[in-house]
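Below: one structure, written as structure tokens.
Only one protein chain is missing; all other protein chains are in place.
Let's turn to chain A:
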Amino acid sequence: MDPRQDLKQLEALLDSKAVKVSSPRNRGGGARSNSTLPGWSPRLAAQEQLDDQMECLSLGPPSHAAAGDGDSLQQARDAGAGGRSTPRAQQQPQQAATADGGGGGGSGAGAGGAFPKKPKLSKQERRELQERQRAAKAAGERGPPSGAPAPAAHAGGGAAAAAERAGAAAAAAAGGGGGRAAGEGGGGGAAAAAAPQPTGKTLQLFSHLADWRKGRQTAAAVGMGASEIHPSVAALGEKYASGEIRGANARAVALLAAFRDVIRDYQTPPDKMLSWDLDKRLRPQIAFLIDCRPHSVSMGSAIKYLRNAVARVPPDMSEAHAKAHLTAELDGFVSERVVVAGAGVADHACAKIRDGDVILTFGGSSLGRALAAALAADGVPVAYAPLPAAAYAMRDATKVLLGAAALTANGAALARAGTALVAMAARAHNVPVLLLCETYKFSERVQLDAVVYNELGDPAEIVPQEGGGGGGGGGGAHALNLRYDLTPMKYVSLVVTEVGIIPPTSVPVLLREMNRREDTAER
């Protein structure tokens, strides 16, 4: 997981889809925000030369970042932040553009070239241009007709991603003060008459959950010049917030990959001890990631492991040695607790699948479809149905296999919204439910329902803002996008872990054993 590669991939992806990442960072500067990520592309372009200076850019306080290229990049980033560009950045647009064009190719140069234009546009003009661009892009992206099914409308697919982004754009525009989101005809060309102004307001019941926009704002704000955050971590935060990296395993692995970079670029200041200072440096990074999106239990485990490993570094160990040691520890976690564990879970689960079994599983939107495609490609007969039809399909199923983001100490499974419904329907039809979960996703937390702890997603994933009925305020209905639900223990027949198959009642037992083992290991 090379972060550079990731970013390049992201850029390529965005370029190919001609999708603009709209976030508050682009506020007021939508005309210029090309398909590159304004905050990161310049740095990325010049990354080869920058590797040496990375640590001062990333981990040191902002004043340390005053050297050479780093400075210009900082300005480029500020310029990239649109209307908020600092006077210095405007004085040196050439420098910024150069840094941008250094490796970024056409798109980067395009972004640079647009800088001088900006002050000439009045607010009104900017807004018009912005609307035109959005409408053009929306028209280009809008694939399926208005009757797009829910699975497609939720996430993942091109159209869905577009819808999601369009929603974000609307949010950004509203945040910028009076901005209007372009109406995206729902296939029929019916553009919204009035600009939907997503209030994000949800039922009072869910007011305790963090606003779904907070993560994107946080992720976006880091580009504004807070250099406390390591670029790999910042890039990761962006991906967490945008939902590009999702799923418990992917998030934990990406987290450790980012922290590998942090450790690589870390230099112990003189008179400081690595195990203390690094932990101190890690904390804001972790806090930033959690602000981008509340951490999953899997990430919590990874973070706990990382911090324990840092704390255990002997004071007399040399820095290079310590860094190598920590990197190895992180790699060890990924391979032992995630990769090998995943394979172990698969092995155990395989033993429970017999010839002739009909397995029902739940993937949710794009993931489910991808799974169906992969299985079909492997020659497995596959039937695909939307979630509401799960009960209909359940009659033919002999086993249900489900995944979980976390298992709580009271045996309940916190998993992608919809999992509990499938498990419930399975029990109603007397079909055994196998829950597949690596042990690093076990949590000491207890939870009784999914409202106490949950996460809110972008309501535009449910109701596209344009022409849709929900999501927005102004008398419209709200849309609530809950990411998780809680599957009570009674619906689960077996929990399949890498250490064996256990009944859900034994989750706390396994937790206790694991804690005991960790304690002994520490001693």
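To be clear about the criterion, a contact is a pair of C-beta atoms (placed from the backbone, for glycine too) under 8 Å apart; a residue touches a chain by one contact, two chains touch by 3 or more; residues count from 1.
To be clear about the criterion, contacts and distances are computed from a predicted model.
Participant: Which name from "Peptidase S26 domain-containing protein", "Large ribosomal subunit protein mL40", "Ribosome biogenesis regulatory protein" or "Translation initiation factor eIF2B subunit beta" does UniProt give the chain that's left off?
Facilitator: From the choices "Peptidase S26 domain-containing protein", "Large ribosomal subunit protein mL40", "Ribosome biogenesis regulatory protein" or "Translation initiation factor eIF2B subunit beta", the unshown chain carries the UniProt name "Translation initiation factor eIF2B subunit beta".
Participant: If the hidden chain were put back, which of A:291, A:485 or A:498 would touch it?
Facilitator: A:485
Participant: Using the document's definition of touch, tell me which of A:367, A:435 or A:463 contacts the absent chain.
Facilitator: A:463
Participant: Can you say which of A:249, A:454 or A:497 touches the chain missing from this structure?
Facilitator: In the full complex, the listed residue that touches the missing chain is A:454.
Participant: Using the touch definition from the top, which of A:234, A:393, A:406 or A:489 touches the missing chain?
Facilitator: Counting the whole complex, the residue in contact with the absent chain is A:393.
Participant: Can you list, in ascending order, the chain A residues touching the missing chain?
Facilitator: 143-144, 147-154, 202-203, 205, 364, 369, 372-373, 376-377, 381-393, 395, 416-418, 420-421, 424-425, 428, 449-451, 454, 461-463, 468-471, 475-482, 484-486
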